[in-house]
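Got a structure here, written out as structure tokens. Questions coming.
Removed from the display is one protein chain of the complex; every other protein chain stays in position.
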Amino acid sequence: MERVAIIGVSQTKYTQNNPLTFAELVYQVTTEALEDAGITIQDIDNVVSVSSDFWDGRTISSMAISDASGAYGKDITTVEGDGTFGALYGLMRTLSGSFNTTLVVAHHKGTESNMKGITNTAFDPLVERRLGLDAISSAALQARRYMTKYGLKEEQFALVSVKNHGNAMRNPLALFPMEITVEDVMNSRKIADPLKLLDCSPVTDGAAAIILATEHVAKKLVPPKKCVWVKGVGHCSDAFRLGDRDLADTRALTAAAKRAYSLAGIQDPCRELDLAEVYDAFSYMEPLWLEGLGIAPEGMACEYLERGKFDFHGQLPVNPSGGRISTHPVQVAGLSELVECALQLRGEAGDRQVEGARTALAHGINGMCGQAHCVWILGK
Amino acid sequence: MGKRVGIIGVGQTHHASQRLDASGVELIAEAVTRALDDAELTVKDIDAVVIGNMDHFENINYVDMWAVDGLGAVMKPVFKVTTGGTTGTTIAACAFYTVASGLFDVVLAVGWEKNSESDTQAAVATCANPVLERDFFAGAIGPLATEYSMYMKAYGATEEDAAIVAARERNNALNNPYAHVRQAVTVEDVLKSPMLSYPIKFLDMCPRSDGACAVIFAVEEKAKKLCPKPAWVHASVVRHDYTHFGDLEWTFMPTLERASAEAYKLAGITNPLKEFDVAELYLPASTCGVKWMDSLWFCEHGEAPKLVRKGVFDMDGELPVNPSGGVICTNPIGATGLIRVGEAAWQIMGRAGARQVENARLALVTGFGGCSWSDVMILGADLP
Partner (left out) sequence: MSDWKKSITPMVFPGKIAVPYTWTVGSTLSKFYCELRDNGKIWANKCPACKTVFVPPKVKCIHCYRDPSIWVELPGTGTVESYTIVRYEEPMLHPRKAPFVYGLIKMDGADTCMVHIIDEIEPEKVKVGMRVEAVLSENREGNILDISHFRPVK
């Protein structure tokens, strides 16, 4: 793979009921990402936007933001899904020989929408949709299956919420920084057993942008310290119906990670990675995905978590940003992970800086219960 | 440097106003199976998949996830792209870049729509800005009718010019077994058909269809091995420059001018009317088959009606446009642009049956959608 760098990044402060329009959010992060790279919109030769007609309440939702992304007179396209998939397409366009600099931008104003109604439409209208399933109730089925398969306890999942809300205290952009205890999580309102309020992520508004460039152009446009290199990427989808999968089996994630690791030359992720941002839309997802990523053996991630291995000062800090569980701008989320990893590798992550970070992993999901995964490895 | 990319297989469903026999997933499986057969591959040979449609036509969120059974994409890399009417060409471009990137060798591109499942106009209307334009200037026909009436006023084009295009395309569709509307019509029939929105009449306008299309793209080395005559991708360019209908130019098609000029430059084309052997153009109404010919640089502004009347774009003309019958005969929206790519590829591969243009070696493809957006793709028999 030819070398591609992330040369500029930006993200908004994440809030609820953000008064800015989609276009204003996108304009803000586009402008700031260009400023971060020290380049102008003329230096960008194509744009990938990430938006969803469902969340935006508008058909051809990309029509709302193409001008704001500076795409006038340029090639632009739209990925619908998590930001990691948008960035993946941006990477492939950058590698294709047709473009040299790609802006990837995502926005989300989920607090204007109805999350349960929108995620219910991800289920087959011919079968499960009529049962009223949504992102939360299906995740609860996955959480229980995971507990059953490996004999795990709700208290262990609660640790994720405690750790990540605590990490968010160091992140001024996070929505819900909180110092909480396992008891607080256990006593929070029951939503869909075994999930309680503090096991679930909050729908959040915000936007993020990254700028990708081929090596020869990156070296011309920005100083070396701004460059964060794409080392590897992989994506893969499992079966659609919940009942067709073993919800505690993360084989699609394992396949995606295998590809990303092989491109990046990583053999032992647990030792070779310095930090990981994984998609913890619900508390239980963090350990489940860590197992799929080969960072913990099957069924063991919760035990590692208890031993503090994934703490901010642990062996491999996981979600030092505070994770999705404290800030969840759907679709933006994976792109914001890439922004976080880039800042960490540049040594510009402020209070949440992981000392000496040289290699980082970002992970996004699509579909219900993590049907599809996209894994990124970034390096200094 | 990116890899060179060729199209090695195409499949499409038999399109219809309503395919009651097949669910969305079944429709997708039908197109995918036919594309695999056309390329003589199995689903195991596919390295990655890209799919697209328009969400509000079927109300299915995460279509890429829902469709994996039909796509044969379980345990494969897959994601979704979508840009409104241009979705089909957006999917093709995505598959092209995916292969060109060197990350995947054989990529399956799938577009589909079951427009019978919703109120197409009600869904399309929500594309307009909800605070500014949604209430009064939305839906597909209004802007198209406006742009042609402006063109008529500026250059003296007529309703009959559009009717000639409509009759040409509808009669071409008689040669296409996959087309949704296959009915011989005369220019008079078109002119006498009910007025929808002046000057566009019923037979000038595209239908909405149920259908799917699948196209397989492969990297140079594999394409050469797997296909006797791949259709090589010479250029892919899009311009989506507008977000408000009120900002548009009306007497020419600015995004089509800009996208095609850039694509011609990339492919080294200086005289498009002479150099192209065939074109599959996304013309949502026959009026576009007049006005937009100017904007594809086939002639000076305002001269397209002359070319249309001379029969330049007929099957036996200098540059046959839409041998398939085009969009006014078949329009499963998320697939429509990809069908243009697939039909043009078949022309290059010599697999276009009764609608084959003899010795087609260079083909022009366009996509249209959103706020008067244009996509252009150029396919050729020779390596780019």
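The chains carry the letters A and B, assigned in the order they are written, with residues numbered from 1 in each.
FYI, a residue touches a chain if its C-beta (ideal position, glycine included) is under 8 Å from a C-beta of that chain, and two chains touch if they have at least 3 such contacts.
What you see is a predicted model, and the numbers here were worked out from it, not measured in a lab.
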Candidate in contact with the missing chain, chosen from A:K74, A:R93, A:H108 or A:R144: A:R144
Residue among B:S116, B:S193 or B:T251 touching the omitted chain: B:S116
Those residues of chain A which, in the complete complex, touch the missing chain: 19, 57-58, 112, 116-117, 120, 125-128, 130-134, 136-138, 140-145, 148, 189-195, 239, 241-244, 247
Touch list for chain B against the chain that is not drawn: 18-26, 29, 42-43, 56, 58-59, 68-70, 72, 74, 114, 116-119, 122-123, 126, 130-131, 210
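The rule is short, and it goes like this: only the chains that are shown with their structure count from here on.
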Approximate Å spacing (C-alpha centroids) for the pair chain A, chain B: 34
Residues of chain B defined as touching chain A within the complex: 1-3, 23, 54-56, 59-69, 73-84, 90, 93-94, 96-98, 100-103, 123-127, 129-130, 236-243, 258, 369-371
Chain A to chain B touching residues, read off their complex: 1-2, 23, 52-54, 57-60, 62-67, 71-81, 85, 88-89, 91-98, 118-119, 121-122, 124-126, 233-240, 251-252, 255-256, 366-368, 371-372, 374
